[in-house]
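Take a look at this one; I'll ask things after.
Right, chain A next:
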Amino acid sequence: MAKSILGIFQYEEDFLNAAKSLKASGFNDITLMSPIRLEEAEEIVGLYKSNVRYFSLTGAITGAITGFSLAVVCALVFILPTGGRAIIAFPPFLVITYEVTILFGVLATLLGFHFVSGLPAWRDKAYKVDTNIDRFSIAVDPGSDTDSTKIEQTLRDAGAEEVKQLEVAA
Partner candidate 1 sequence: MTNINRRDFLKLIGAGSVGTGAGVLYGEVTKQTVELLIPQVIPPEDYSPGIATWYNTTCGQCSAGCGISVRTREGRAKKIEGNPVHPVNQGRLCSMGQAGLNALYNPDRIRRPLKRNAPGGSFTPISWDEALTTLGRRLGNLKIQGKGNQVTLLSDGVRGHLDKLFATFMQELGSDNYLQYDFAFPNALYKANKILFDIDTLPYYDIKNTNYVLSFGADYLGTWLSPVHYSLAYGHLRQGRGKRRGKCVQIEPRMSLTGANADEWIPAKPGTEGLLAMAIANVIISDDHYRGSDIDDWASAVGSYSPSAVSGQTDITESEIKRIANDFIRHRPALAIAGDNIASGTNAVSNILAINALNYLAGNLNKEGGVIFNKKPSLVQSTQQRHASYIDMMGLRDAMSTGQVDTLIVHNTNPVFNLPNSSRFKEALTKVPYKVSLSSFMDETTDLVDLVLPLNTYLESWGDDIPEPGVGFTTATVLQPVVTPIYDTRSSGDIILTLAHQIGGELPVALPWTNMEDYLKAGWKEIYSGQIANSAFNSFDQFWRKALESGVWGENKTCVPDRKNKTKQVQLNNITIAPEFSGDEKDFPFTLLPYISQTFFDGKGANLPWLQELPDPMTSIVYNSWIELNPATAKKLGIKEGDLINVQSKEGSLQAPAFIFPAIRPDVIAIPIGQGHTQYGRYAKNRGVNPINILESIVDDASNALAWSSTRVKISKTGKHIDLVKTSGVTRTLGRQIFDKPGKHS
Partner candidate 2 sequence: MTDTNYQEPGYADVNRDILQTLLVTGPKYWITFGISASVALICFFGPWAYQLYVGVGAAGMNRSAMWGTYLSNFIFWIGLSHSGTLLSAVLHITHSGWRKAIYRSAEAMTLFSLMTAACFVMVHVGRLWFVHWTAPIPNPMELWPNFRSPLMFDVMAVTTYLTASSIFIYMGSVPDYAAVRDASTGLRRRLYTIFSFGWRGTAKEWHTLSWAYMFFAVFVIPLAVSVHSIVSWDFALSIVPGLHQTIFAPYFVCGAIYSGTAGIVSVMFLLRKYMQLERYIREIHLDNLGKLLIVLSLIWTYINIVEVFTGWYSGTSFEYEFLKFRLFGFYAPLYWEMILFCAVVPLFMLHKKIRTSWKWMFIISILINIGMFTERFIIVATSLPRKFLPDAFGFYFPSFVEIMISIGSFAIFTTLFLIFIKWTPCVSIYEVKETLKPLRRDA
């Protein structure tokens, strides 16, 4: 079991300021939670371009190759000529390629989301229900007891409504 310090804020500015000062104090392992997406918060924790895009690209390329090969291989396993068309007919196979490209792109993006975001969360984490309604919160993992007092202090200074310590699974 590990400890986690949770600071809860009513206002966005306080929340962001607290995060900034924590960051300035050298606490890099902070979790910022908000009911809506806040791009400033993302900047504070250093998130600019997501790696999801690599998943999407790889997925799409894999899909294109898979789609086309699927069509070609299916046509060649048991050759059944139809309507005077070529066995490997490009126009229809490109349609299949197109669809499978998208299918794999979507699936890979889904995979990427899980991979990058770390969801699903298998273990319990620091969380307060209000965060998903109309409160902002910062969870910090204190290395030591001294750190924890410092963190609590920083949070209170920034205007936290509430600061509490939680026991969470490591």
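These made the cut because all candidates are chains of the complex that A comes from, given by their letters.
Keep in mind that, in the parts below, a residue touches a chain if its C-beta (ideal position, glycine included) is under 8 Å from a C-beta of that chain, and two chains touch if they have at least 3 such contacts; residues count from 1.
None of these values were measured; they are calculated from a predicted model.
K.L.:
Which numbered chain among 1 or 2 touches chain A in this complex, counting any copy?
P.N.:
2
K.L.:
Which of the residues in chain A end up touching candidate 2 in this complex?
P.N.:
Against candidate 2, the touching part of chain A is residues 10-14, 31-38, 41-42, 44-45, 47, 49-50, 52-53, 56, 70-71, 73-75, 77-78, 80, 82-83, 85, 89, 92-93, 95-96, 98-100, 102-103, 105-107, 109-110, 112-114, 116-122, 125, 127, 129, 131-134, 136.
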